[in-house]
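Removed: one protein chain of the complex. Kept in place: all other protein chains.
Here is subunit A:
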Amino acid sequence: MSRGLRLSALVMGDAQADRIVPPTGFTARLTLFAAGAMAFLTVFALALSLASGRLATRWGDELAQSSTLRISAPAEQKEAQTAAALAVLDSTPGIASARALSPDEQAALLAPWFGADLPIDTLPIPQLIEIVETEEGYDAAGLRLRLQAEVPAAVLDDHTRWRRPLERAASRLRLLGWVSILLIGGATAAMITLAANAALAANSQVISVLRLIGAQDDYIASAFVRRFTLRALTGALAGTVLGALAIFLLPSAQEEGGFLTGLGFEGAGWVSLILIPGLAAVVAYFATRAAARKTLSELT
C-alpha cells in the first residue's frame, strides 16, 4: 500500500475493519490517559522552553550594548567628577554615547524599592551615567585604568559580570525544556508500545483467525495502529487543552513577578500547541506499527 493510501486509510478508516479487533477497555483507557497526561506535561515543558528563550533574548538584547558608570563622590565633587567622567567617555573608542541620568530618572530606578516619594536630593546617592556602546564595543579594562587615573570616584559596571550567567542559565533552562519534551515523547512511545503489546497479546485469537483467512500483516497491523493512533490523538488533544487552559489562567506577566509570571505563550507560541496532539498521534502510529510488526513477525 502506498504512503498516501495508507494515510488516507488511517484517517478515513474502514468501519468493518475497525470492528475486527474487539474493544479493550484497559488498553484504551491506558492509552488515553498516558497521551493526555504526557500532552499536559508537554504544554508546560514547551511553555518553559519558550519563556526561557524569550528571557535569554531579552536579557541579551537589553543589556548587551549598555554599561553603567557610577560616580560615588562627596556632593561638592560629584558634578566635577561627572563632567570629567563624561569627557573620558566621549574620547573612548567604542562608546556611541554617554549621558548622566537626571535626578528624576534615578528616582524612578529606586522607586520599586523605596517608593515614589523618596527625597533623592537629600540622600548621598551616586550619580549614574548610562553608556551606549557601538557594535564593536569598548575595551573595558583600558577604560577602567583611565577612569582610575582621571576619575577615582567612578566605578564601571559593564553588566557582563551578571548578564552572562543569567543568559547561560536561561539557555540551560530552555535546553532542559526541550530535553523534557523529548523524554516525554519517548515515555509516550514506551507506554503506547506496552499498551499495544498488551492488546496484541490479548487478541492472539483474532490474529490467528485473520491469518487463517488470508489477512496480510499490514491489514492486521493497521487495525491496531489506527485504533491506538486515534486514542493517542484524542487523549493528547484533551491534555493539550487542559494544559493550555492552566497556562492561560496563570497570573499575567508583570515586572514584579519576574520569570514565574512570564511562563506562558505569546503570539505564535500558542499556535505551537496544536502540534502536540499531532506529534502524539505520530508517536503512537510508529510505536504501535513497530510493536504490531514485531509481534506478527514472531507469530507463525
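Annotations for the structure displayed:
Criterion: contacts are C-beta pairs under 8 Å (C-beta built on N, C-alpha and C of every residue); 3 or more make two chains touch, one makes a residue touch a chain; residues count from 1.
Here is the rule we use: contacts and distances are computed from a predicted model.
Not every chain of the complex appears here, and the one that does not is recorded in UniProt as "Cell division ATP-binding protein FtsE", selected from "Phosphate transport system permease protein", "Glycine--tRNA ligase alpha subunit", "Cell division ATP-binding protein FtsE" or "Transcriptional regulatory protein CusR". Only one of A:75, A:141 or A:212 touches the chain withheld from this view, namely A:212. Counting over the whole complex, subunit A has residues 16-17, 19-20, 22, 205-206, 208-219, 296-297, 300 touching the chain that is not drawn.
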